[in-house]
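For this depiction, one protein chain was excluded, whereas all remaining protein chains were kept in their positions.
Order of writing sets the chain letters: A, B and C. Residues in each chain are counted from 1.
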Amino acid sequence: MNKETINRIRKFTSDRDWDQFHSPANLAKSISIEANELLECFQWDENNYDIEAVKEELADVLVYCRNMLDKLGLDEEEIVNAKMDKNETKYPVEKAKGKADKYNKL
Amino acid sequence: MNKETINRIRKFTSDRDWDQFHSPANLAKSISIEANELLECFQWDENNYDIEAVKEELADVLVYCRNMLDKLGLDEEEIVNAKMDKNETKYPVEKAKGKADKYNKL
Amino acid sequence: MNKETINRIRKFTSDRDWDQFHSPANLAKSISIEANELLECFQWDENNYDIEAVKEELADVLVYCRNMLDKLGLDEEEIVNAKMDKNETKYPVEKAKGKADKYNKL
Partner (left out) sequence: MNKETINRIRKFTSDRDWDQFHSPANLAKSISIEANELLECFQWDENNYDIEAVKEELADVLVYCRNMLDKLGLDEEEIVNAKMDKNETKYPVEKAKGKADKYNKL
């Protein structure tokens, strides 16, 4: 997310004095709730989905993730790259290629 | 997310030939599953959480969101700003300030 | 769930002095967390799943639902039948037959 979009989200929250509701736990609940509104787009038919609804729900997930990064003072690049370090170790190409198995089953 | 991190995620997927598993529906499930691993950090105690676990699980959510943006050819800035347009209309500052009510209750 | 099973769950909780953790909000989180462990059984392949894992995760959802019924003093038959009354009205057979549409799209 670029700086301008991040600032827009921060201003949206602060203009409404909503930081008081944004405890890490409440944001974790919110990410799950929005993730499930996204999942609802694929509830009964995985192939025919309303792309406009998907875009909105995915955006909601991303906005709450940004709120959580801000709340905890985390850097997105840093935590994602640290996790990718782990993923690359847990799923070596030669073992994981073409397989959807969890790392402990490889 | 910057271009370098995005490319790292894309390479991780393509090196393992995992694009075949990344249907939009499977990614929606994955976002929800990881969101709930994040929620688990706050399951019984909202104030004492393992910040290292939080960072990893939030990163997992963000990686799957990136996979979904890629799969559907979406631009993160575009969908987030389109949603913020809606949010700003649904939650006018003068009505929403300091209140956690849903827009239809304001 | 029969009375014997319900009592076993209640005794499990009281023996461990866990009622203190079972706020309605914590139980709602727990139901979602377990529902997503169940969902994980179908994450990448909807047709080949580990039935033993499915049984365990579905049981976990049911146990936390029972904890919540107990915590709130609710009767399972009563709330399920009240909801079925609504469902039958929202989804009249002649309109809903063979369609997966949400009631507001019928």
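Operating definition for what follows: a contact is a pair of C-beta atoms (placed from the backbone, for glycine too) under 8 Å apart; a residue touches a chain by one contact, two chains touch by 3 or more.
The model shown is predicted, which means the values in this text are computed figures rather than measured ones.
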Quiz item: In the complete complex, which positions of subunit A touch the hidden chain?
Solution: 21, 26, 29-30, 32-33, 35-37, 39-40, 42-44
Quiz item: Where does subunit B touch the missing chain, residue by residue?
Solution: 29, 32, 43-45, 100
Quiz item: What residues on subunit C make contact with the chain left out of this view?
Solution: 1-2, 5, 8-9, 12, 15-18, 20-21, 23-25, 28-29, 31-32, 35-36, 38-39, 41-42, 46-47, 49, 51, 54-56, 58-63, 65, 68-69, 72, 74, 76-77, 79-84, 86-88, 91, 93, 96-98, 100
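Here, only the chains that are shown with their structure count from here on.
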Quiz item: Given the contact rule stated at the top, which pair of chains has the most C-beta pairs in contact?
Solution: A-B
Quiz item: CA centre of subunit A versus CA centre of subunit C: separation in Å?
Solution: 25
Quiz prompt | Centroid spacing, where centroids are CA-atom means, of subunit A and subunit B in whole angstrom | solution = 2
Exercise. Any chance you could list the residues of subunit B touching two or more other chains?
Key: 21, 29, 32, 35-36, 39, 42
